[in-house]
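One chain of protein is taken out of this complex; the other chains stay put.
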Amino acid sequence: MGRNTESLNHPTINPEQIRLLEKLCNAIAVSGNEGEVRRLVIDQIKPYVQEMRIDAMGNLLVRQKKEDQKPLTVMIAAHLDEVGFMLTSEEDREEGIFRFELVGGIDPRWLAGKPVQVGKEHSKGVIGCKAIHLTTAEERRSSFTVEGLRVDLGGGGKAKVGDWGTFATSFQRLGGSVRAKALDNRIGVATVIELLKYDYPNLNLVAAFTVQEEVGLRGAKVAAYALNPDVAIVVDCTPAYDLPLQVEDSFYPPENEQYNTRLGFGAAIYLSDRATISDPRLVTHFVRTAEEKGIPYQFRQAGSGATDAGAIHLQHVGIPSLSISVPGRYLHTPASIARISDWESTLQLIYHALQTLSADILKSER
Amino acid sequence: MKTSDLSNLLRKLTTPPGLSGYEDTIAREVESLWKPLVDELSRNRLGSVLGFRQGSGEPPRPRLMMVAHQDAIGLMVSGIKEGFLRLTEIGGVDHRILPGQLVQIHGKRTLPAVVVQPPPFLLPPEAQEGSVPLNYLWADTGLEEKEVRRWVQIGAPVSFARNFLELGSDLVCSPSLDNRASLCALTLCLQELQGRKHAWDVWAVSSTQEEETLGGAATSAFQIRPDLAVVIDVTHGSGPGSPSHKSYPLGRGITLGWGATVHPKLYETFKELAEKMEIPYRMEAMPRYSGTDADRLQTVAEGIPTMVISIPLRYMHTPVEIVSKKDVQRTARLLAEFATTLEIDFMDKIQWDETPKA
Partner (left out) sequence: MKELLKTLVEISAPSGYESQVRNQIQEWIRPLVDEMRVDALGNLLAVHRQADAPRIMLVAHMDEIGLMITHVDRQGFARFVSLGGVMPIHCVGGRVRFLNGVQGVIGVEKNPASYEIPPLEKMFIDVGASSAEDCPIRIGDVAVFERPFLDLGKRVVAKAMDDRVGVAVLIETLRRLEKSAFEIYFVFSVQEEVGVRGATVAAFGVEPHLGLAIDVTATGDTPKGHRMEVQLGKGPAIKIRDAGMLADPRLIQWMVQTAEKAKIPYQREILEFGGTDARAIQLSRSGVPAGVISIPCRYVHAPSEMVDMEDVENAVKLLGRLLQTPSPLELSS
């Protein structure tokens, strides 16, 4: 227990953590089929937790310590699943051509011409499309649709109808950043794994690695019901739309005002999204912690999008919740990019905030 | 069961309108059919019918819940103008099937009526071309305004006129076969369980409001807290207008659902059972959700391992829905076999592969 607490006074991102993130990102775990990542997580956390079980839906539920007699129980949660697709019908057996449907929110315009991997064996395949020579100008103006595209496995591999697949992009380190598929939310999963290695004096720590977030926050609902914590902290990966503006018709120099979050600005603290209004008491505590410890943070812009907190905070008689995310560009596409410094800020912010969180927070007025 | 008896049972179950929320008629029919087949019969507070058969295993026995929804789609009176009735929908109805549709208005008295489409010059410009939206159609009872106001109130449910047809030797056609065909299969299953032993407690649930909120199965499950749940519903049958990769031929077997809603080990169990019993089936890929009670049921309380079995049906949500009697019987046999072969320690066998050793 608490192996690292002696050598370090707070968690950091080292090559060891990055190697773990790589393994997590390269695995296939589309909503409803999270086994591969679940297994990786179990192997990682085994030495640090005293109790774990897998529930009816496949959530991995964890208690850091068996006896939990402290007055505050905090659940940290990260979803295991990623967006992807499922093979839904076989069109040509010999050639290995399949129809597919998307699982989770992928813009179909990212699909064409990408390598994919399908099934337990990670069978190789592609999503092909007509050669440009064979298209008309009009066709090129319209976008591809899922109905019009196929997964081509070339007749090889063992994949079959009902199998799940993802883009086949391998993890890569790019200077201070990482590029991979499924950073949403393996970076959150890796963060929770790290957090479980440390002791928290004032609280009982429980954790949920949840399933089926990308198809409607389903796993988190039953996970929170089962664990019934006093407070929940959800760790996720949130879009950074911090790209340059391409219109310049303003009196003032134009500003991108809908960035959601920005890479390099630190941990993203949620205020409000489609499914949750963050508990203001928790927001204050995390902001104060960040400022005291000098940890970079930013507010994720209020608006659409949702995290597991949306399901968690409505369980039982209400569970005050807050989401903290690592910003990532191009989520739900073949290759997303996140900054390692933001990841470290997120990890350290949650760690320090949990060090000082106590039951008193729930006694103050919301 | 003789096939004529099966037709009669289907006719019985499709006769009550039982629109979502207004299900007393169908609930009473289910109660009278199930009464001799179960040990205890009750109604959930929202109106689902719960039939309980005690298992033969040692207590505490695990609980199996098998659920088919009893409610049907239809229409509702939303306004009365000069004796004509304005309509809104209950569940999902394609308004394009409505002009000329014979209906029954369930006011203080049940009145026959027809849904009509006004001529273009009596419609606002935006509704003159293309399909006419539901709120510009009228239901006409043929009665004078005074009479109409006497018998009909805003909120009166409106059901499709009942018209039960036998087509050929195997197909039947009627409104509300979604989901009375499944309710029929569940009833046949309870008949088959007569005189057979099952170690588990069995709960048969005829659920309310699937077409509106998926609420009946979920609230019943919260009450029953089953260890496993099987949802029986209809799926799209092959036929004119149905894309072949999204529909299943009538009379050639049932579908077993696969996807995030379904527990994979439960799928495997049903698949093996169907193969052993030589019941033809196809996997129905449900990549995001099942579109059945299972979607809400699965996430009740701490989560319930759930299976979805579907009967192919043509022309869903129209008054001319068609199913195959053979498929209904196959569903019933499969359910009964599953219930009777469930071993008392079955829950230990459907663990996830990665489950840590205790």
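The chains carry the letters A and B, assigned in the order they are written, with residues numbered from 1 in each.
One rule holds for everything that comes next: a residue touches a chain if its C-beta (ideal position, glycine included) is under 8 Å from a C-beta of that chain, and two chains touch if they have at least 3 such contacts.
Note that this is a predicted model, so its numbers are computed, not measured.
Asks: Just list which of the chains on display the missing one touches.
Replies: A, B
Asks: Quick one: which of A:Asn202, A:Ser272 or A:Ser341 touches the chain that's been left out?
Replies: A:Ser272
Asks: Thinking of the whole complex, not just what is shown, which of B:Thr141, B:Thr219 or B:Ser310 touches the missing chain?
Replies: B:Thr219
Asks: Which one, A:Arg63, A:Arg99, A:His285 or A:His313, makes contact with the chain that was left out?
Replies: Answer from the full complex: A:His313 touches the omitted chain.
Asks: Please identify, in ascending order, the residues of subunit B that touch the omitted chain?
Replies: The list for subunit B reads 20-22, 44-46, 48, 76, 78-80, 86, 88, 90, 135, 153-155, 209, 212-213, 215-216, 218-220, 222-223.
Asks: Could you pull out which residues of subunit A are in touch with the chain that's been left out?
Replies: Considering the whole complex, subunit A reaches the absent chain at 252-253, 255, 257-259, 271-272, 275, 277, 280, 283, 299, 301-303, 313-320, 362, 365-366.
FYI, only the chains that are shown with their structure count from here on.
Asks: Taking the touch rule as given, give the residues of subunit B at its contact with subunit A in the complex, in rising order.
Replies: 245, 258-261, 263-264, 283, 285, 287-289, 298-305, 351-356
Asks: Show which residues of subunit A lie in contact with subunit B when the two form their complex.
Replies: Subunit A residues touching subunit B: 31-33, 35, 38-39, 42, 46, 52-59, 85-89, 91, 99, 101-104, 161-162, 211-212, 215-216, 218-219, 221-222, 225-226.
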